[in-house]
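Every protein chain but one is kept in place in this view of the complex.
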């Protein structure tokens, strides 16, 4: 029988998925209203991966994310206030407004942030795992990467190193069928990136990335394996981003039909359906949950924008090198 | 029944293997006599790979070699005079003394030279294949690389690209168990690099790299496959370098016993043994062949050294950019 | 004459050269229906198709390595790398291979490759997408390096770059929408020649890339102070048009060097040295040479902070005025 989350966990998981979805919708709205500058990469449609990974791990496990990092950051428990503030470039943001949308980082929540150089976060996560192992910790590091990133040499080098050094790293491929406009079918020379695990002597599995319970179960399994055997693991999740790649994407590279097919498998709708079938939650409860999260988003942003706070350029420049006090540490 | 070369081809193959061995022994002698500067990477023990690859291909096929490139260069038919002259830094060398031991290049013989950055020649060969294909040629490009090089990201990127673009490239892994002092067992996370072919949808095979006929047959097969299907192929040859990594290697990283076991499988001795058994050649004929090659080596070097020729620095500098005349081409 | 934006000027150069020679091939990520990250190649796929526009996986190192191999065999690849910051991934093929292939083969192989990539800030893309990394490459013999600013130059130099026998790095600023009138007819601009974008007598503002616009604005405002500034747009960084720099400085006796890259260790040092080591220019100097460059820090995401990094016309004007006070 398929794995089922217990009621409490199921409710918190749905709640997290909705927070991710509504957070991103709020971001989208703010961008269309030109409240924000720069660009952003939404992951609407991929919430089952985001809500299925970190919650299945120990909170002390570390993650290294990608440019598409909002969901992972929420799943690690960051405050939406600090996240929105970061998007707005405010000094009360996660990184004081220095990093923005592509670099959400929250060290207190063991989120080491992301590389916006596609694939380059993977060796970093691998190195974190190396030091976790050396220091005798039981924690692991998660290296998120996409189908597009899978073509980067750095990932090959990291998987080989993680295997020969037996490092506690979970390689988590978030396969959403495209890297920008490039279809994985044309760019990735294997049907399943998980199959590449064998090339490195790394255990691997492919899972439906729109089924949050399946993701949760696979990650639990992978983490147990990593902790028990002291070896890496490669998990491929198959999903789809409903949103465009970034702000200005006309999505010419895919068909309306394909989009519609995937929309049938909206991970939130699928999970809600299940919870209703299992009578763990009612439609009305869901509606009110959704509304309360939406209100929280709106209020948070409104409050933030009423009180914009920014670093001075001197303060910002001060983070280029360690200060004298840092050095004394 | 195992593949057998016909008599003519067998004799020319043995002759080539001996040329390679004696060429390198001469180089070794010249280094110990301090006639040469720099360093050099001998491949004594790997002659079956060198003599088994290019002779099995069309002479118009291109190769890109590695730092350990003497044998491949001889197998492509370069003159030992131009090769020795290159080692001596003379202007009558293959590259006028500008490249030396690690960069033997002979464009007329469709040898595009080597990268001394381990692994970086592989994307270059892949790109040559791309243009060969575009221009409608039937030729292929060979990308040589070692077990050590297999850990470089550039090779992963190249194999993926060659596969999705269907390029006529033969990835030829010369696995000699070590990359410098690093044992493949500790550095390469798979029992067989050939198995990685599956990760890229690339046909592959592993072959005994000390058996020149087996190499020849596998390369013939691979080349037929590439030309017929217009797809890449990965061939792993297993061999061993009897020599140290380079000039100053004490070989502390491996046991005397291991070396002895491999010496039992000296590719030249093995092949000579076969030719004798097949009565295609006698021990005496072999001895005189060996002697005549040795004499040729000695005489060539002596003559070269009697008449040293070197570029001026201005002439050398002239190769940094195209000259006006080059540009007009 | 016709009006073209920077984006259109580059696109037109690419299209004309691809039409002229079907060995001219665009290689890179999302070049096809997506039109490239900054829409420079938009629409070209319809005309030239997959034989001349090759879309690649996210493999910057191999994309450039593959292009080198193809160039050795007769292709004339024009590689697009989405952001100049990813030149870090292409450093090995560019520095160790493209720049040295002719030399290592004693002239028997050449690598007629163009490496196109946009540099600089202003897009809110934070520290890993806003750098000006030309200094990674300016010390490498074997490379040619262009960094033009205006549509006419972009077009003429792109065409020359494509026809060049050597590897050319072609850096683009991100003000792709800026327009200019350019000639209708076919033309080339030679590599290695600076252009005086504004004539002047009192001070030479020497620059390239996006800050050419800032320098022109500063020069315009300096007229109010009765200072006649000459704006030298280098267009090519390597080989550098030393004669143009020297001639201008000998005439004006004052020099301000400007670029967007951080000051310390930037290409401005080479320009200053070109002046300070030249006896005539050195003697002509009435004041120290000044530099106005990017702040020495990574680019912050915050919009206001980001805008403070590159040289402003105010900073240029202050530097000029200081030269007149000293």
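Order as written gives the chain letters A, B and C; numbering starts at 1 within each chain.
Quick note on the criterion: a contact is a pair of C-beta atoms (placed from the backbone, for glycine too) under 8 Å apart; a residue touches a chain by one contact, two chains touch by 3 or more.
Quick caveat, the model's predicted, so the values are computed rather than measured.
Novice: Could you tell me which displayed chains border the chain that was left out of the figure?
Specialist: So, taking every chain into account, the missing one touches A, B, C.
Novice: Of the residues C:89, C:191 or C:245, which one touches the chain left out of the display?
Specialist: The one listed residue touching the chain not shown is C:89.
Novice: Would you indicate which residue among B:7, B:37 or B:229 is in contact with the undisplayed chain?
Specialist: The one listed residue touching the chain not shown is B:37.
Novice: Looking at B:55, B:71 or B:97, which makes contact with the chain not pictured?
Specialist: B:97
Novice: Out of C:7, C:100 or C:197, which residue would touch the omitted chain in the full complex?
Specialist: C:100
Novice: Quick one: which of C:39, C:123, C:138 or C:228 touches the chain that's been left out?
Specialist: Of the candidates C:39, C:123, C:138 or C:228, C:138 is in touch with the missing chain.
Novice: Of B:57, B:80, B:149 or B:234, which residue touches the hidden chain?
Specialist: From the options B:57, B:80, B:149 or B:234, the contact with the absent chain belongs to B:149.
Novice: Please output the residues of chain C touching the missing chain, sorted low to high.
Specialist: For chain C, the residues touching the absent chain are 85-89, 91-92, 94-96, 99-100, 103-104, 126-128, 131, 133, 135-136, 138-142, 237-238, 240, 257, 261-262, 264-273, 275-279, 282, 285, 287-291, 296-298, 300, 326.
Novice: So which bits of chain A touch the chain we can't see?
Specialist: Spelled out for chain A, the touching residues are 62, 64, 95-96, 98-99, 103, 105, 107, 112-113, 115, 117, 120, 122-132, 134-135, 141, 153-154, 157-158, 160-161, 164-165, 318-322, 326-327, 329.
Novice: Mind pulling the chain B residues that touch the left-out chain?
Specialist: 37-39, 86, 89-90, 97-103, 115-119, 148-149, 151-153, 179-182, 186-188, 252-253, 310-311, 313, 316-317, 319-320
In the analysis below, only the chains that are shown with their structure count from here on.
Novice: Farthest from chain C by Cα centre, which chain is it? Let me know.
Specialist: Taking each chain's C-alpha mean as its centre, the farthest from chain C is B.
Novice: Distance-wise, how many Å sit between the C-alpha centres of chain A and chain C, to the nearest whole number?
Specialist: Spacing between the chain centres: roughly 36 Å.
Novice: On chain A, where are the residues touching two or more other chains?
Specialist: 151-153, 186-188
Novice: Touching two or more other chains, which residues of chain C qualify?
Specialist: 56-57, 59, 61-62
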